[in-house]
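The complex appears here without one of its protein chains, the remainder shown in place.
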Amino acid sequence: MEKPKVGIFSMSSCEGCLVQVLNLEDKILEMMRSVELVDCRLLGVKKSYDRLDIAIVEGAVMSDEEERELREIRERSKILVALGDCACHGGRFLFKDFKFDSVPVDLPRGLKSFRADPLDKYVKVDYYVYGCPIDGDDFLRLFKELLMGKEYRPAPFNVCAECVLKDNECLLDKGIPCLGPITRGGCGAVCPTSGRRCIGCRGLAEDANVDSLIEIFTKRGIEVPEYLWELKKQVGGGRRG
Amino acid sequence: MERFVVITKEDFTVLLERLLGAYQVIAPVEREGRIFLSYVSDPAEVNMEYKGTTLLPPKRFFFPEVEVLFTYRVTGGRVELYDKLEEVRGAKRALLGVRPCDIKSLEILDKVLIGEYKDPYYAARRDGTLIVGLTCNEPDEYCFCAFTGSGPQASGGFDLLMTDLGDRYLVEIGSDKGERVVNLNLDLFKPASKDEVNEREEMLKRVEAEIRRQELPDLTKVYEAFAKNFDAELWLEYGRRCLACGKCNYVCPTCRCFDVYDEPSLDGSSGKRVRVWDSCHFLSFTRVAGGKVFRSERPSRVKQRIYHKYCYGVDEIGEIECVGCGRCIKVCPAGIDIREAAKRVVEL
Amino acid sequence: MRGNPYLPALAKIVKTRRETPDTATFRLEIEGSGGLEFTPGQFIEVSAFGYGEAPFSISSSPLERSYVEVTVRRVGNVTRALFNMGEGGVVGVRGPFGRGWPIEEMKGQNLLMIGGGIGIAPLRPLIEYVIAHRNSFGDVILLYGARTPKDIVYKEELERWREHIDVRLTVDVGDETWRGRTGVVTVLLDDVEVDPRETYSVQCGPPIMIYFVTRRLVEMGFTDDRILFSLERLMKCGMGFCGHCMIGGKYVCRDGPVFKYSEVKGLLEPALVR
Partner (left out) sequence: MAKEVVLEKVARIEGLLNLAVVIREGRVAEARAEALEGTRLLERILLGRDYEEVPDLASRMCGVCQAIHRVTSVQALERALGVELPEQLELLRELVAIGGHLQSHILHLYFFVLPDFMGRSSVFELLPSHEPLIRRVLRLKRIANAITEIVGGRAVHPVTPVVGGFTSLPSRLKLERALALAKAFRDLVEEPVRLILSLEAPEFERRTAYVSLRGDGEIPLLKGPVAVSGRGEFQPHEYERHIRYVTESYSMARHYTLSDGSEYMVGALARLNNNYHNLSDGAREMAASFSVKFPSYSPFDNNRAQALELVHFAERAIEILDALLESPPGRARIGFEVHEGEGVAVTEAPRGLLIHHYRLDARGRVTLANIVTPTAQNYKNLEADAREFVTVLLKQGVEDLERKTEMLIRAYDPCVSCSARFFREH
């Protein structure tokens, strides 16, 4: 059987998610045995090919050139995976309330305005691997499931669920503005486990209840950050019915 | 043999050392101000003076949050399965310092998981584990076991049950297994005096009185009130507050819902079937193939847990499945209080 | 219960039959036993190793002891894997689980069977049983509704069954070849004349069908304990442990999947899903 052809691409990003993939270390070698990597600038792979089975795209779209490149990748690929918060949300969950389009800037290389867009603003994305950075094991699971023809689903729970299993005490109880209750899990609650609040890098959980978190912050005397009010407008109490 | 013996705290350390030689010992330990149950290798790590409950209940030592059920290998057109049950069997363990509420929770899990069908992984771990309980001298603000009929006294389900009497422990023998431990260590135990037994009774009464300072209904008898208030307004309110994080399920000593999935190797030729704790608060919990979610509304998920404790438990095993440990109250970021909910339902 | 109930028996897919574009019936031969002893309406858990496990009603005849069959729609990881494996594939089987149709209780009575879509699968073993014991039952009517003519499953069987029982079909949307009724399955109930006091109604289909059919049956005078249905839920373990299939205090996998309306009254209304 012919091995599936895989391409790994970068839009604008810090490339930390690709580094996370490389951090899978010897599993990478095993992964590369089951597929044919035909395109990956970072690793110096550039073979000739027409069609891709899987395109893994990291980073946000920040220029016309990148937009064109992304559309081209989409056309060539059966499955397109958005890798990391920049690709999934344009870095929105990292930068929170920052309004990119409100900054008047002079940009070089003929760019007219600033933007940082998620891939799905321009093309259909089949699967999302969330996080800044992504979790290596999460990526490995996606990779395996795609190879087997399964559907990959991101973690169905929020960060709190993983946090309590680590025997952690709740940071909210200490008055720390942790976003764990509304943030998609799958990271192993790495930040709260290190005593650091969750900054929401994996985006909103499937059933995020922003209203309730605002109430919790208010009750505990934690200042409600501006972006939570923004999010409240968008999702409020989360899914209903 | 008397039902009650005593052991000094000094001798208890000796007993611990001997137990460590014969068993894998699980006991409360304190690290960075947190009390949790853990495997220990040194008597010095054990903390028997803690207040209230451990953050996570003992269920994870019988029903771990991640468990491989079996592994498989696919070669050509053949499949071979390798049962993981054998690895669970035979471990000799001692679980020390668990509270009466948690002992009760194990009895409840026994009824659920060892019935018409038997969960063999759970059963094997239960078989191999000696239970040494520890009554509370000081409940914490979340405890309400007196209202759920599961404390502060334990009516059974333990091999040994200790009560802290200051410089010594009064030990109640609850089973043949417990008696054997005492017999093997007769040099450390001496029979308890009547005064010592009374002292324990006084202590437990005092603890009970303290817990009963809260005004709660008898929670073993709220079935009817719950049944007729399924559509009450208060569930919508709880639903609005609930974050669907599932912490309450994870810390509940009787919650045991799980998910099962296959984890294949990279080349697909082998893999394992894994079960992990699941939560009825997750939107995905009732999602069937094709995408339909049966309990998509958050109030219906809040109700699922609380009703399971006070109503469905009675349908299922003939008694409520809440042991009044208060953990779910302690961990809920939104401050949802199952005591308060029950009280409100009864007063509707 | 012997052995480890989580450990499936291995079975080979010996035959597949395409029913509709996205549905097929898989015939499984279990290592050692071939088939299973079961009550119509019970289900098995089928494993595709690496993909997981999913519950399926047994759709073959209970009289057949050399194999079991399941009829499967391609909607999830496990079912897709079964389709890809095809004949010769090795799968795992656990079960049978749950409570099937109360056949002894239904004997001597008329049967009004209602199936919607692939929901007819758990009725097939019952129909085969009834036909094999035709004299033990009164009038038997099968009402079957599918989305389009292409979505009708068991086309061969339906023809064969007509010789023994009253089979009536409808489709939601017809096509140029369709000469029969159109409309949802409840339209067929309008023409049914049975004595509700001597009839058991049994149904299986999507939740919304069960809801409307049940309402209609109550109007027709069926008492709550003569309205039976097989319910669909996520069933992971089959033994009442994992909790996914709970409806109120009942486990669909252990206490069902077949229920009498009297047992789960108030639990089915869409607004009150438990």
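Note that the chains take the letters A, B and C in the order they are written out, and that residue 1 is the start of every chain.
Keep this in mind: a residue touches a chain if its C-beta (ideal position, glycine included) is under 8 Å from a C-beta of that chain, and two chains touch if they have at least 3 such contacts.
Keep in mind that this is a model prediction, so the values were computed, not measured.
Listed by label, the shown chains that the missing chain touches in the whole complex are A. Across A:88, A:119 or A:132, the residue that sits in touch with the chain not pictured is A:132.
Considering the full assembly, A:46 is the residue among A:46, A:78 or A:219 that touches the omitted chain.
The chain not shown here touches chain A at positions 10-20, 22-23, 25-26, 28-29, 32, 37, 40-46, 60, 62-63, 65-66, 94-95, 98, 100, 103-109, 114, 116, 132-133, 190-191, 193-196, 199.
Basically, only the chains that are shown with their structure count from here on.
Chain nearest the geometric middle of the protein is B, using mean C-alpha positions. Rounded to a whole number, the gap between the C-alpha centres of chain A and chain C is 41 angstrom. Rounded to whole angstrom units, the spacing between the C-alpha centres of chain A and chain B is 36. Annotation for chain B: residues touching 2 or more other chains are 264, 268, 297. Taken residue by residue, chain A touches two or more other chains at 148, whereas all remaining positions touch fewer.
Those residues of chain A that touch chain C in the complex are listed here as 148-151.
Those residues of chain B that touch chain A in the complex are listed here as 34, 36, 55-56, 65, 240-247, 250-251, 263-268, 277, 279, 282-284, 296-298, 331, 333-335. Residues of chain A that touch chain B in their complex: 27, 30-31, 33-34, 140-141, 143-144, 147-148, 153, 156-158, 160-161, 163-165, 167, 169-170, 172, 180-182, 205-207, 209, 211-213, 215-216, 219, 237-241.
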